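For this depiction, one protein chain was excluded, whereas all remaining protein chains were kept in their positions.
First chain written, first letter: the chains are A and B, and each begins at residue 1.
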Amino acid sequence: MAKSRIDVRTVFLVAYLVFSILPIYWMVNMSFKTNDEILGVFSLWPRRFTWANYATIFTDVSWYSGYINSMIYVAMNTVMSIAVALPAAYAFSRYRFLGDKHVFFWLLTNRMTPPAIFLLPFFQLYTTLGLMDTHVAVALAHLVFNVPLAVWILEGFMSGVPREIDETAYIDGYSFPRFFLTIFVPLIKAGIGVTAFFCFMFSWVELLMARTLTSVNAKPIVATMTRTVSAAGMDWGTLAAAGVLTILPGAIVIWFVRHYIAKGFAMGRV
Amino acid sequence: MRRIAQHTCTDMARIDLDLAHSYKPLPARDADYALLPLAMTFDDGGAYALLGPSGCGKTTMLNIISGLVAPSQGTVRFDGEDVTSRTPQQRNIAQVFQFPVIYDTMTVAENLAFPLRNRRMPAERIGQRVGVVAEMLELTAQLPQRAAGLSADVKQKISLGRGLVRNDVSAVLFDEPLTVIDPHLKWQLRRKLKQIHRELKLTLIYVTHDQVEALTFADQVIVMTHGRAVQTGSADQLFERPQHTFVGHFIGSPGMNFLDAEIQGDRLRIDGVDLQMTADSIAALSQAGRVTLGVRPEYVTVSDSARPGAMSAQVVKAQDIGTHWMVTGKIGERVVRARVSSGAAVPGAGDTVWLGLLGPHTCFYKDDRLLA
Partner (left out) sequence: MKPVNHKAWLLILPVVVCVAFSAILPLMTVVNYSVQDIISPERRVFVGTEWFKMVMRDGELHDALLRQITFSIAVLVVEVPLGIMLALSMPPSGWKASAVLVLLAMSLLIPWNVVGTIWQIFGRTDIGLFGAALARLGFDYNYTGSATDAWLTVLLMDVWHWTSLVALLCYAGLRAIPNAYYQAAQIDGASRFAVFRYIELPKLRGVLMIAVLLRFMDSFMIYTEPFVLTGGGPGNSTTFLSQYLTQKAVGQFDVGPAAAFSLIYFLIILLMCFILYNWMQRVGTSDASTPPNG
């Protein structure tokens, strides 16, 4: 039944993928050139290939600390979001209770709030708590967006698990925590994978709050990259290298969860 | 006078299968095959059921007949013509799936008209055909309603209607169509299907794992297991003379009792006890050696004294099923069930009884196949 088709749709897909990759390729291209070559010659691939830009990043503490800081608060946030969202999603999936629809909607609206309106209040709040410029601050701040998303996605996957499994476990004498951790969670592995992917994604790429709440100690890479304007002009090479390195963790994460994502899609729920 | 679609002989098809199917490119063992090599004929206008547990290959066979799947080996013929490479549309079959498949955005009438519109039939004739089919399925009142909001049984009727609306349909195939229907509506739909079969004389092939459905709907039932069709026959044949232990086990509620036995000359030995066989059995089985004895609970006799052809058993329990009692006993480690009519004396748990195993209805199997 399947005949190989060189048809319009494949051409269109390939064309779009090229369009999608091209700007990224261009940046990768630039990261391997020296600033002189970038400004001087227009070339589709580096004439004089150099690792110098990457070397700068790996050796200059102000650069690589940015990556480490970002990864710390993103990991913290993902773990917190999922830990907090799992029981809540279970509650939404299995029970009705007073105000359930309202709480769900309220959670969704938090996802929808413009970060800009949180700027000033967060600044004051975290200053008061003495949490300014810490990883925890950014991780906590990002909960506003990631927890509702996590609850939403996990609830969807949980609703796909038949209630009979819960009931059978109770009849068999499982306590709720044991049932939840040993039986239920493995069943929604794909859902947790998808959720982790989205939490990671939104926290890693967020700029406004990450920049507002940090200054030196917890400064994430997204903020560091905005300081590449020096007296000599834009340091394009290093900037490009930094950009490439910033994409890498994301690509690696997708690579590891790609089976879960594909399975998650196959189950019909994002 | 209602005009039912006129069918010419060439429209209804006699379907011949001579094929095997595997999802793997190089099948080596039996387990690699979804359908082991088989040859089967479905007569023109017959009602057939493919009966078996999940994974036995019945849906695969149905999809091969309809053309949704092409067999990896062999051919499918409709009226002698090789249709193996033809699409379902070209074969002119209709298929009803496990859950109702309807076009949500259309009304019932539009749903029924859809296949005809795709064939560019003139609008008047479409309206006529839709009306006829709707009447046959008792859907006339729902014609102008949106299909999406209706109940599951109505939706299945619409699915069926889309198949019937083409008056040259060669066969109608059903893949467990009553699965999502409420139990109290199932019998209505079954009745409707039989009615349509009588009126239109279509070839109907019905896949199910429910033996009651299969045995009441079809003239001929094909029992399948693990990719193999083990027996084709009427309900009677399947019940009285199962050709395969699987059929004995699957048909009947509960299925056949099976006991390992050994035949030496004219003696039948079970668990060290010798039983006297009838003359006919001796003639057929004297060289058989190790066999499996099969007897249905309906034919096991229960008595409190020894008699030829009976073995002693401990009663485990006796259940009142309403129309009869089901006595469960143990011969050694083997569980044997016997049906006792409500009027007769029923033993209690713990009693020792004699279960009569040998009789005209007893079957003997070697390597799962019927010997005598």
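Points to keep in mind about this one:
Just so it is clear, a contact is a pair of C-beta atoms (placed from the backbone, for glycine too) under 8 Å apart; a residue touches a chain by one contact, two chains touch by 3 or more.
The model shown is predicted, which means the values in this text are computed figures rather than measured ones.
The hidden chain makes contact, of the residues A:P121, A:G173 or A:P186, with A:P121.
Contact between chain A and the absent chain runs through residues 9-10, 12-13, 16-17, 19-24, 26-27, 30, 38-39, 42, 44, 80, 83-85, 87-88, 90-92, 94-98, 100, 103, 105, 107-110, 112-122, 124-125, 140-141, 143-144, 147-148, 151, 160, 201, 204-208, 221-222, 225-226, 236, 239-240, 243, 246-247, 250-251, 253-255, 258-259, 261-262, 264-270. In the full complex, the hidden chain is touched by chain B at residues 66, 68, 87-89, 93-95, 97-99, 101, 103-106, 114-115, 118-119, 148, 152, 159, 162-163, 180.
Quick note on the criterion: only the chains that are shown with their structure count from here on.
Centroid to centroid, with C-alpha atoms defining each point, chain A and chain B lie 53 Å apart.
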